[in-house]
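Of the protein chains in this complex, all but one are displayed in their positions.
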Amino acid sequence: MGKSLINRKMSKNRLIFGGMVLAALVLLPLAVKNAYMLHLFIMAFIGIVLGMTFSMLFSAGLITLGAGAFYAIGAYGSTLLSTRLGLSFWAALPLSTLITGIVALAIGSIIVRHPGMAFTIISLLFAHVVIQAAGQIEFFGGWGGIIGVERPDPLGPIQFTTKTSFYYLILFLLLLTALVFHALYTSRIGRIWRAIKLSPPLAETLGINLYRYRLLAFVIASSAAGMAGSFYAHYFQMITPEAFGGWLSIYIQLYAVLGGLEFYILGPAIGAVIMTFVPEYLRIAKEMEPIITGVFLLVIILFFSGGILGTLQRFWTAKKTSVLSGKEQL
Amino acid sequence: MALLEIRNLKKYFSGLAAVNDVGFSVNDGEIVGLIGPNGAGKTTLFNLISGFHPPDQGKVIFAGEDITALRADQVARKGIGRTFQASTLFMQSTVFSNVFSAFYRQYRQPGWKAFLHTPKVKREEQAIRKAAMDILEFMGLAALGGELATNLPHGHQRALGICIALATEPRLLLLDEPLTGMNPSETMEIVRKIRQIQEKGITILLVEHNMRAVMDLCDRITVLNYGRKIAEGTPERIRKNREVTEAYLGREEA
Partner (left out) sequence: MTTALFIQLVVNGLVKGSTFILIVLGLDIILRGTKILNFAHGQFYMLGAYTLFMFCRLWHVNFLLSLVLSGLALVLVGALSYLSVFGVVQRRFTATTPFTYRLLMSAMASVGLMLILQQGTLIAFGTAERGMPSIFPQIITFGDVRLSLEKILIILFSMFICFGLYLLMYKTKLGLAMRTVSFDPEIASLQGINSFWIFMICFALGSALAGVAGGVIAPVFAVTPTMGTHIIFTAFLVLLVGGIGSYKGAILGGVLVGLALSFGFHFLGGISELFVFVFVIIILIFKPGGILGEVLD
């Protein structure tokens, strides 16, 4: 049939394109030596992971403003494990991810029962509470935070003394997360999430336990955020409550919306990269940045609600005369 | 043997009884009609049976099991499928996707294996894809597989709703006004399909306003008015029942 030919060709093109991008990312540190540029890439990659956590919850019909909370929990967990218990980063990373997951399970089991607006509000409040707790309680370092977080121990010949090694580490973690998330989205779990998002009552008539699958998304997404937090702590080598609060949870949403809400992995990728790099090049006064961001956000919502990828896709399908089977649109 | 038994069901909304002491039963293999003027409580009754609202009093017994307190998804897993009055579909998905996603109970491979995309999982999904296509063909929507549900004309949307319900392989199918807004030829088609569904062995409880279709299809009919059951019996009995005619004449129909 004609349709499957188009699909196969598109998939092949996509694979080639994706491969090229991947190769470029892997080879990048050979060309770019500027430490600040590498830092931007690293922060962008962290942003992509965080954006993907928002998208995962969105894919199940939940809007979260609490991604910053689990990012923080992972960071603080990993920091405490290594500074108080002397664990190496390589142990602290998986452990703090696990701890974040357990906290997410506990909190999620309560708040996932109130989907919709209540969930969004509670997630916002939870993030606020976590930051406040980190700041007010001495054990967590108070507002000054915790300094002196150890770099990762050398992994074989790889030392973690330059930004380059951190670059590869976060790139690896990012790709790993993207792979896991992609496997989930293309499995029936992803289809169930989509059903829950599009019509919870209809999903229920199919026998789907909404609570269980929402909780699953919540735990997985939050664990990924925790993992990113752990990396951040050992990369930056210090953590303060402010690094996880403020506009962070809002910017995370923005990554996903800007890139394209329906693109759970590429959307946040594009959004995070743009939001990390463009402000650097525009040289706007620091104080205008939130205003520009706000205007930008409004423009996207009002005119390009599909985000960059969504708008591109609409362009593409408008050019084609046949409807691509199985293609979902916003 | 009664597949579905409703006993003394009551449901109040803000002090008003939407369903007031309703009881009847549906036997295995039957098509039972549930009729009554607008606001008589028919959809509420559906919601009570399918677990979307808990009743204030009474019992719902399905295949000998008390399912009154069960949630909607639990009821669905027991084998009760339903359609909705409004077009409740996965609007942003394609027709095929709607039906393919509707298969849930049938999966035997565990979730973690689905995540790993093992060969067994892939084979299972292939089989389910085929089953989804079969249902689409049965309802005559196979050619529209790639269309977005939201772009479909109303009649096809309702048919898609039935496809989704069929995908759950129900023993009992609750059809909520499947013929609303359909032209005569569409109506005839759906009536035929409903009969074919019965022939497959699925028991049907049908809410409908189209009286000809109801008289045509149903083995027995229950009539509600103002939340109460006012009559029950074969179509001929109901046709001759004066109270029923008065109930309809005395109220406006949609």
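Structure notes:
For clarity, chains are labelled A and B in written order, and residue numbers in each chain start from 1.
FYI, a residue touches a chain if its C-beta (ideal position, glycine included) is under 8 Å from a C-beta of that chain, and two chains touch if they have at least 3 such contacts.
As the structure is a prediction and not an experimental result, all values here were calculated from the model.
Note that of A:R14, A:K33, A:R113 or A:R212, the residue touching the chain absent from this view is A:R113. Of the listed residues A:L40, A:L125 or A:I274, the one in contact with the hidden chain in the full complex is A:L125.
Within chain A, the residues in touch with the undisplayed chain are 58, 61-63, 110-111, 113-118, 120-122, 124-126, 128-129, 132-133, 136-137, 197-199, 247, 250, 253-254, 257, 261, 287-291, 293-298, 301-302, 305, 330.
Everything below uses one rule, namely that only the chains that are shown with their structure count from here on.
Taking each chain's centre as the mean of its C-alpha atoms, chain A lies 41 Å from chain B. Residues 50-52, 71-74, 76-77, 81-82, 84, 88-94, 96-97, 100-102, 104-105, 107, 111, 114-117, 121, 125, 145-148, 164-165, 167-168 of chain B are the ones touching chain A in the complex. Listing the residues of chain A that touch chain B in their complex gives 3, 183-184, 186-189, 191-192, 194-195, 198-199, 201-210, 323-330.
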